[in-house]
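Heads up, one of the protein chains got dropped from this complex, but the rest are sitting where they should.
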Amino acid sequence: MIQEHDSVIVRTVVRALVPFIQLFALYVVFHGHYSPGGGFQGGVILAATYILIALALGRAELDRRVREGVVLLLSAVGVLIFTLAGVLGPLRGAALLDYAVLPVPGVAGPPVRGLGILVIEIGVAFGVAGALTVIFCRLAKAGEGEEEDSA
Amino acid sequence: MLSDHLPPFLAVVPLLGALLAPLLGAVRPRLVHPLAVAAGAATAGLSLLALREVLARGVIRYHLGGWAPPWGIELVLDPLSAFTAVAVSGVGALALLYAGPAAAGREGREAPFFGLALLLLAGLMGMIVAGDLFNLFVFLEVASIAGYALVATGGGRALVAAFRYLILGTVGASLYLLGVGHLYLMTGSLNMADLAQRVPELASPRVLAVAVGFVVIGLGIKMGLFPLHGWLPDAYTHAPPAVAALIAPITTKAAAYALARILFSVLGGAEGLGRAPLLTVLAWAGGVAIVAGGVMAIRQTDLRRLLAYSSVSQMGYIALGIGLANPAALAGAFLHILNHAMMKGCLFFAAGAAAARLGGPALTDLRGMHRRMPWTTACVVVAALSMIGVPPAGGFFSKWYLLVGAVQGGQPVLAGVILAGGLLAVVYMFRVLEHACLVPRDEDEHAGSDPALERREAPPGMLVPLLALGVGILAVGIWNAPIVSGVLGFTAR
Amino acid sequence: MSVLLNDLFLAMLVVLALVAVRVRDLVGAVLALAAYGFTLSLVWAAMGAVDVAFTEAVVGAGASTVFFLATLLRTVRTERARPPRGRGPALAAVLLLGGLLVLAAHDFPHWGDPASPASVHVSPRYLEQGYHETAAPNIVTAVLADYRAYDTLIEVVVIFTAGLACWLLLGRRRT
Partner (left out) sequence: MTEILAYAGARYNYWVYIALMLVGFYTMIAHRNLLKKVIGMNVFQTAIILFFLSTSAKLGGTLPIVPSQVTKDGVAAAGLMNPLPHALMLTAIVVMVATLGVALALLVRIFRRYRTFDEDVILDRL
């Protein structure tokens, strides 16, 4: 199993870096309109911070910060945000995923679509970050505390 | 409001069910199975509604996000796709109901299990209504990935079978995507209707032929078309009964439908560009599949493996009908999509029930089944008659239309193959019926005769979907004429 | 876009791919694959696909490698040396595939031709109208999240499916 890293420098640096990397992930999510990036890339970076925590600070620290079951639910919630943003279209008489009819006070026309893109990018980021974290956790601790598949 | 948005909701409803499954599973795990059944039933209900709407209003084209094709993604519901959607979601919903008791003993795993089952259904429904080649690929991958994981829940050999399924399935999906890429490179479009306009003007027939070849091989792997069926027997044999009952009847059908859709709506206007020889190859591949699958089915001693090879054979009928491409043959192919989904569902439901009650998947374990499980046995008999092609079971009529199509298409050899396939089915299904109905169980020889005491039908949750399919097979047979003329648009005279 | 750099990176790709599939040490193979993924992201950047390059860097060279290493951590590091066997059918399939690919590539439009069908049909609208219609200057985002948002929704569903699959397959066993 993945242990806490021996070097105190590694541990300290990772502890200090993680919030900044997460901040950068949010930047990537929100700046996808203007530059390369978006929900998917931001979500992967967000997931990477938890992988980093596991590698440097050990599984115990990761378990303290996130619970896998909750992460999976977050992933489902992310996809739900995207889906429900899409379903708002039919509820307001337009096609599925037509953001032009999203109820945003004070904004009209294409900028509403831009905001719609932002909403679904947030959904994408949650969905991707959650799913990738679950995949990593499950692969990394497969076999931990279980009997082997008998032949 | 709902009837205007049927095309996307056919996939979005099971998808919502799959997203809610883990959330519900965290608080009330017991309610996950009812949720899955409800989502499946709602999908089937929407499919029926869609079929009614399409027959009343004509083809429904849906532009997602309000973007006109070819820039946005288009969904298309026509009589054929609505019909396939009804077949897939109907049998899928029954399989979800069946999976409840069959999946018992996996406490704590209900949420991911039924979540993946609903994702599989959502993927297949999305493939059926897709009007965009890339959108079809993405839905295909949802269904495939859910399928790999579900097969692997069998553990042991199922893991190896699932890995093989994953490798071959990825080759199939990737070759499909490569074919789509070739079409895109030469036309600049991904929308099926737009491509149909642009394909006849293509500069290079060679690229078109290669592109369509990749699409056919890719979807051929997914539909288990001989000789690309390598993943199918092991996956169906080693998957847990509840999974085999879900995957075996419906996954190959959606791929077969997608193949027909691309061959006819994208390449419909491309007669001169190599479609005709391609269809001939497909028809003959189907013919070879009918015989090869049947011969291999005869040699099996494990009921599930026998059914798997029978699927290879029966998918051959569908490929043959698509390849012949005349109205009678196509009506037969589509009717067979429904019939085969129902009879293979029925037989895999029965196989799971028998394995639970009689102790094993070998043919010899079925002995004495008619005394212990009379209703299940009756359904097996009905499905077997349909497989062989005995009226009034539905299978007779699909094979009849295929036969008419083969004769009309001037292919007497293929007509002979259709008949020979029926004879092979007689042999392999008789081996099932022989053990289930005629050979007594060893202990029955000396135990007295008190059938009431030893009757052990499967629990109602498994028996009800089984009976529904048994009755359905007969109903399709009896009402085949209105289905074929009213839905599939073919009139015999 | 630099054509020379592009060509150089492409040649490196073939070498790295061969190393990744040939090396016996599985950790070494995975690291070669990571280098392959990183080179890919350079190729994408050289070809002007910056969004794809970004994604390839975080996924192809990053997340995939971590998944591979997490797997190897709990399993085995090297593969056994074994004489190859039964390569005939595989080679035949490879030759068939290669033949088809070369046959088609022969008739492709020249690489980078601004008059190729893909450059003049469908895509110009995204470039010319995309900003006005979606308020997103990054046209790839406009296509991904608006014109073809349905694909993106299903794409997230794919990764969610994989998460659910790993959850199911590698869940803690009840005892």
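Going by the order they are written in, the chains are A, B and C; count residues from 1 in each one.
Definition applied: a contact is a pair of C-beta atoms (placed from the backbone, for glycine too) under 8 Å apart; a residue touches a chain by one contact, two chains touch by 3 or more.
Only a predicted model underlies this, so the values are computations on that prediction, with no experimental measurement involved.
Peer 1: Of the chains you can see, which ones touch the chain that is left out?
Peer 2: Even though it is not drawn, that chain still touches A, B, C.
Peer 1: For the chain that's not shown, point to the residue among A:Val14, A:Ile53, A:Ile117 or A:Ile135 touching it.
Peer 2: A:Ile135
Peer 1: Tell me which stretches of subunit A touch the chain missing from the display.
Peer 2: Residues of subunit A in touch with the missing chain: 34-36, 40, 128, 131-132, 135, 138-139, 142-143, 148-151.
Peer 1: Mind pulling the subunit C residues that touch the left-out chain?
Peer 2: Counting only subunit C, the missing chain is touched by 1, 6-7, 10-11, 13-14, 17-18, 20-21, 26, 29-30, 33, 36-37, 40, 43-44, 47-52, 55-56, 59-60, 63-64, 67-68, 70-72, 74-76, 79-80, 82, 84, 86-87, 90-91, 93-94, 97-98, 101-102, 105, 108, 110-114, 116, 118-119, 122-124, 126-128, 130-132, 137-140, 142-144, 148, 151-152, 155-156, 158-159, 161-163, 165-166, 169-170.
Peer 1: Take the complete complex as the reference. Which residues in subunit B touch the chain that isn't displayed?
Peer 2: Answer for subunit B: residues 134, 138, 141, 145, 148-149, 152, 155-157, 159-160, 162-163, 166-167, 170-171, 174, 177-178, 181, 184-185 touch the chain left out.
Everything that follows uses one rule, which is that only the chains that are shown with their structure count from here on.
Peer 1: With chains as vertices and touches as edges, which is it: line, ring, star, complete or other?
Peer 2: complete
Peer 1: More contacting C-beta pairs: B-C or A-B?
Peer 2: When B-C is set beside A-B, the one with more contacts is B-C.
Peer 1: Could you please state the distance in Å, as a whole number, between where the Cα atoms of subunit A are centred and where those of subunit B are centred?
Peer 2: It comes to 35 Å between the two C-alpha centres.
Peer 1: List the centre-to-centre spacing of subunit B and subunit C in whole Å, with centres computed as mean CA coordinates.
Peer 2: Roughly 31 Å, centre to centre.
Peer 1: Can you pull out the residues of subunit B that are in contact with at least two other chains?
Peer 2: In subunit B, 8, 15, 19, 22, 64-65 touch at least two other chains.
Peer 1: At least two other chains touched by the same residue of subunit A: list those residues.
Peer 2: 72, 76, 79, 83, 86, 96-97, 99 - these are the residues of subunit A that touch more than one other chain.
Peer 1: So in the complex, which bits of subunit A are touching subunit B?
Peer 2: 69, 72-73, 76-77, 79-80, 83, 86-87, 89-91, 93-100, 149
Peer 1: Spell out the residues on subunit C that touch subunit A in their complex, using ranges where they run on.
Peer 2: 50-51, 53-55, 58-59, 62-63, 66-67, 70-71, 73-74, 132-138, 140-142, 144-146, 149-150, 152-153, 155-157, 159-160, 162-164, 166-167, 169-173, 175
Peer 1: Using the touch rule from the top, collect the residues of subunit B that touch subunit A in their complex.
Peer 2: Touching subunit A from subunit B are residues 1, 4-5, 8, 12, 15-16, 19-20, 22-23, 26, 62-66, 155-156.
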